[in-house]
Structure formats: C-alpha cells, structure tokens
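Here's a structure for you.
Only one protein chain is missing; all other protein chains are in place.
Chain nomenclature is as follows: A and B, assigned in order of appearance, with residue numbering initiated at 1 for each chain independently.
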Amino acid sequence: MISHKDSMRILIADDDEDDRAFFSDAMMELKMNNELTLFNDGKELMDYLANPDIILPHLLFLDLNMPRKSGFECLKEIRSDLRFKEVSIAIYSTSSSEKDIEETFVEGANIYINKPNDFSKLKKVVKEVLNINWQFHSSGLNRETFFFSI
Amino acid sequence: MKLAKLYKNSQVFKIALGIAIAVVGYIACVFYTQMRSLDSSVDIITNATETQLELERVLSIISIYETNLRSYIITKDESYLEKRFLRRGEIETNLKRINVLVANNPARVKDVKRLNKLIDYRFKLFRETLLLAKSKMPNSEVLNAKLQESNDFTELMKNYVYKTINAEGDKVKIHNNNHQFELQDSIISAFLLVILSLLILLLSFNKMNVDIYELKRANDELKFLNHSFNNAEKIAGFGHWKINLETNTYSFSDNFFRLLGLEPQSFVPSLENISKYVHPDDIEYVTQMHLDSLVSYNPTSLMYRFVLPNGDLKYVMSVGSFTRNGKGQMVKTGVNYDMTEQYKRTIELEENNKELISINEELESFNNIVSHDLQEPLRKIQMFISRIESTEVDSISEKGKGYFYKIRTSANKMQTLLIDLVNYSRTIKGDKVFENTDLKELVYHVIDDLSSDIEEKKAKIDLGDLPTVKVISFQMEQLFINLISNSLKYSQEDVAPEISIFSEKIDKNEVFDNEIITDQDYYKIVVKDNGIGFKQEYAEKVFILFQRLETGSKYSGTGLGLAICKRIVDNHNGFIKVISEPNVGSTFSIFLPKKA
C-alpha cells in the first residue's frame, strides 16, 4: 500500500518549455510529496524508460503533440511492454476532441487531461488526477477499466 | 384459339398438306379404276347388243330362206332361189362376226359352234327339201315330212338363238345395272376430288397469303429495327462488330466506321485493317487479348484508343462475347462504345476531385491550425494572465489590472470563437457514428457540464421525458450545449432564466420545407426559454453562419452556435425551427426522424 507519506514518482514528457514549467509550478504549489522528472520529448522519455535499472514511475504524463516521438507512439510502445503494466499513463494535450480521447483510452491510456487555460484550474486538475491515480493504486481498483478524462 | 395457333404453325400445315395430297392421290386412283371398269362395262354391253343383233340377223336370214324355199315350192319360180348361196355367205360373215364378238366368252363360243352345226344341219335340210322339190316327181308326202322337219328344226334353232339372245340380254341388263352404280360412284369420287382439291388450294392460298403478310411485316419490322439500330448507334456513339470464327470473316457496322471518322464500309473488315487505326501503344495489348479470347471463348472488355485519320484520339470501350449463330458456327460479337467524352469528363472530374481533396486537406490543416496551433499560444496567454493575476496582483496598478481584465476577456472570447470554429468544422467532417442514445441522459450530462453557468445565472432547468434516438451522440451533445447556453446567455435582466427541455407530440399541421412532418415519422424535441427573444422575422436568419442579432457588448457570441445546431440537425436528416417573441422568449423545436 502506498500511504500518503510515500512519494509518488511522476514523469512528464512535453516539448513545450512553458507547459513543463506550469506543470512543475502547479505540483510545487500543491505541496504534495512527489518526485517529478521532466522530459523534453517522447524520444527522451523512451530512452530513459528503456533502462531496465530505473525505478518504475507511478504516473506518466504524455503530451500528444511532440516532435521526434509523439505521445501516441510513446503510449503504444509503453503499453506493449509488460514491464510497465502497473504504470498509469495520463495524456496531457491541447486537443479536446472526442476522437483523441477515445483513441488514447483504447490504446491503453488511463487519464486524459485537456490542458487548461488557467493556472488555478491546472492545479485543480493535477490534484484530482494525482488523487484518483492514488486511489487506483491504493484501493486495488481494476486497471483495465481505469479511465479518467478531465 | 388453338386452331388458329395450329393454323399458323407451318409444320402442322405441311403435315396436313401431305395428308391432303395423299387423299387426293388415293381418290384419283379410285376414280381412275372406276373409269376403267366403266369403260369395260360399256364394251361388254356393246358386245352383247351386237351379238344379239348378229344372231337375230342370222335368224332372219334363215327365215327368209325358209320363206323363199316355200315360195319356190309353191310357185316353182326359180327367182326365189337366186340369192340362196349368197345368203349362206352372208350367214358365214355374220357367224364370223359373232365369233369375234364372243371370242372372250368361252361358253358363248361353244354356243356359236353349236349354232354353226345347227345352221349346217338346217342348210342340209334346205338342200334336201329343195332336191325333193326340184325332183321331177315330187313325193308330196316326203316333201311335207321334210318341210315339217325343217319347220321344227327352224323352230328349235329359233328357240336356241333366242335363248342365247336372252342370255346376252341378261348380261347386258346386269352390266347395265353395274354401270349405273359405277357411274354414280365415279360422280361422287370426282366431286370429292374437285372439292378437296379446291379446299387444299384455298387453304394453301390463304396460308401463303398469311405467310407472305407475316414475312412482309417481319421484314418491315426488321428494316425498321435495323434503321433504328443504325440511328441508335449513331446517336449513342457505338458500333458493333461480328467475327465468324469458322469462316474467319469480320463484319463491322456502319457506325463502327463512323466512329473511326470514315465512310461506312470504306475498307474490308479484317483484324489487319482495323489494327491500322488502333493506337500504337494499345495495339499489342488489344490484339493479344482479342486473339487469346478466340481460343478461350472468354468475353473481352477492353478499353483502348483509336487514332483517327485526322489524328484525333478516340477512347473506345470494346466489349465482346461469344455465341453460336443459326448454323452452329462460333461467332464473336461485340460493341465498341465511344468513351472519349466520358473519359475526358472522368479526367476532368478526377482533377476536380484532386483539387477538392487538396482544398479539403487545406481546410483540414486550417482546422488543425485553428484547433491546435492557434489555441496553443492563446492558452499560454491565458495561463500567463492567470499567473500574473494570482501572483503579481499586488504589484500592478488598478489601471493595469483593468487592462489585464480586458486582455483576459478578449482572450476568452477568442477561445470561444476558436472552439466554435472547431465544432462547426467537426459537424461537416468527422466520424458520424449513429448510436441509440437516451437523449434524456445526454441532456442530463449537458446540464451537468453547464452546471456552473446555470448556478451563476440562477437558472431553473426543467428536463422532461426525451426519447431514445439513433444519433451521433457528440453532435447531439453539442446541439443541446449550444441551445441551453444560448438560452442562458440571452436571458432577460432581472429575470431568472427558465429553460424547459421536453418532447412533444407533433401537431397534424406541422410543415417544413414543403414536407408534412407527422408524429409517425419524427420526434419533436423542444427547448424553450423565457429569454430576450427576437422578432419572428429573424427566425430563419439566426441559423445562418456568422449572423448575429445581438451586437451589444452585453451579449457575447460568435454567430456560430445556432449555425452549428442547424448543421447537426441536418446531419441527422432532421429540421430545426424557432418561434420567438422579443422579451417573452424563444422556443426551438428540433425534429428528428424516427427511422435513421
């Protein structure tokens, strides 16, 4: 069981510097005990994940629109590797299209976040996502049916 | 009807004719034999009559002799005896004639022989009587006895001859009777013959007439057909061809030549001659396919080009198939169809299509720009504003705060517009998956999503029963979001918005686009509010893209919301209309077909 005292390991891959900054600021302001690692794009993230010695993250944020390797490609690759089956994947994208949401869920994403246009909203969203993900980790909920779109 | 049918069937007619000819032949044969037997009866009767006559003549000669002899005895006049020998000769000739007449009748020949003997004996009696009479001293007693004997014998002879004559007479009588019958039969036969011949003649004539008429009509029809076919070929731009595989003869229709820009039948149809006109790039393929088909008997369907004498290109679709003609010979027939115009049009269409596709792609990329690339920096602007407003608020002057407020409002407005544009383009393109959707549940979600706005406006929302309909659910959601947010947005000041959403039975006289909308075919869903409304004359205009009625700063809008609604309802083959009154409210009615 992850008690609230345990830190949650979180990775985020987003090619937009500002978005990464907003995200880490939001995390910081939430004052939750989390370990956040930032990646500049999907390729960088996948290279990191390829190392078998790393401690697996609990939660992974993927921007969909990234150069070199898109979030969708990362999602597919990660989901085809059983090593990451316990990792929750959150899509973090500007697109709010139903199609993108459904497609990423079908491909194995658990969380879909439409990038908010207000910082306090972002904080709220991140909090909710961490919360619900924590619930899934701690309460033994079925991962196959774990979807959260916000 | 059946008879008429049989009459028309020439096979049956041939059989009937054969039978009729056989019957006529038979009757003719019968007639001939009857005539033959009639002929012989006449002969027999003539023969008998002549025999009778000759016999009577013989008798009369004998009687004359006797009379003469008696006269001599009485008168002793020698002149009575003068012609005695001559008379005997006469009898001989008579007998000879009788012999000829009765030669066919052995019994009669016997009779004649006996008669001959009787005559001989009678003449002997004559001589003896004459000798006695001539003697110098005639013994009257002996003479009388002799005369008596002569007389008796004559009587005997007479009896005999009459018996014979009677026999001949009976024969004649019988023959005569037969003759009568035969004559009657012959008449009937002859009559039958004539009638039958006449009938056959008539029937044949009639049949011939009918046949000729039919033939003429068929011929006319064929001519007409040929004519119209030729015309059709000309008009439709096709020509036909035929290849007899047995005789290896080709034939091309007139229009076949015209398609090549030539006078009809201007060259002898053959593979070699036609090949001259096929485009050099196509000739190998076309010839190969054609020759292959002559082996396999598989139908061919080729598209190739002809080079016309004037250098023009003609695109031709040539379709051929195999069949056997009346003589059982394998024949390949086919049609060449002029595709030039069609081909050109297809190319044109393809080009247009390509252009359309590229325009569409451009639109799509534009849509992408709008939905992502434009929203991205905008979102950042909004984010930074929110950051400044929350963290730097103390170090900004009131004026600065006011500016930031205006930036934020503008940015938000722009965002709404971008979202609406994306939504609008999504109603044009995109996956249109129709699923059975409980509209009540759907609207419930919409209300849920809009709950903050609803609370802010202190609106009262009344959701009635809604049907389950086969719809594109995300579009339907958009429709209700737009309608309900519209109602919230254009609410009257100082009056809490009241919005009711319900379904309603369709009135009998509901008409849209000249179509009568019945409850049987359509659902009617109503979104009704007590907002500011508008004049009914704008009822059509509100659904037009970028048409806004309220331009005041109090009401912000993109002019897309209701246009999106209309598109969505159109996508569902439904209708939307509105009844509105200023300061009373608007009632939007959506009609969705029950059968998607």
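One rule holds in what follows: a residue touches a chain if its C-beta (ideal position, glycine included) is under 8 Å from a C-beta of that chain, and two chains touch if they have at least 3 such contacts.
Definition applied: contacts and distances are computed from a predicted model.
**Q** For the chain omitted from this view, which of "Dihydroorotase", "Transcriptional regulator, AraC family", "Transport permease protein" or "Ferritin-like domain-containing protein" is its UniProt protein name?
**A** "Transcriptional regulator, AraC family"
**Q** Of the chains you can see, which ones touch the chain that is left out?
**A** Per the touch rule above, the missing chain touches A, B.
**Q** Just one of A:37, A:120 or A:149 touches the chain that is missing; which is it?
**A** The missing chain is touched by A:149.
**Q** May I ask which residue of B:257, B:444 or B:512 touches the chain that does not appear here?
**A** Residue touching the absent chain, from the options given: B:444.
**Q** On chain A, where is the contact patch with the chain that was removed from view?
**A** 1, 3-4, 102, 105-108, 112, 130-132, 134-135, 138-142, 144-145, 147-150
**Q** I need the residue numbers on chain B that touch the omitted chain, in ascending order.
**A** For chain B, the residues touching the absent chain are 435, 437-438, 440-442, 444-445, 448, 473.
Definition applied: only the chains that are shown with their structure count from here on.
**Q** Spell out the part of chain A that touches chain B in their complex, as residue ranges.
**A** 16, 18, 22, 65, 94-95, 97-99, 115-122
**Q** For chain B, which residues are in contact with chain A within the complex?
**A** These residues of chain B touch chain A: 371-372, 375-376, 378-380, 382-383, 386-387, 390, 415, 422, 426, 430-431, 474.
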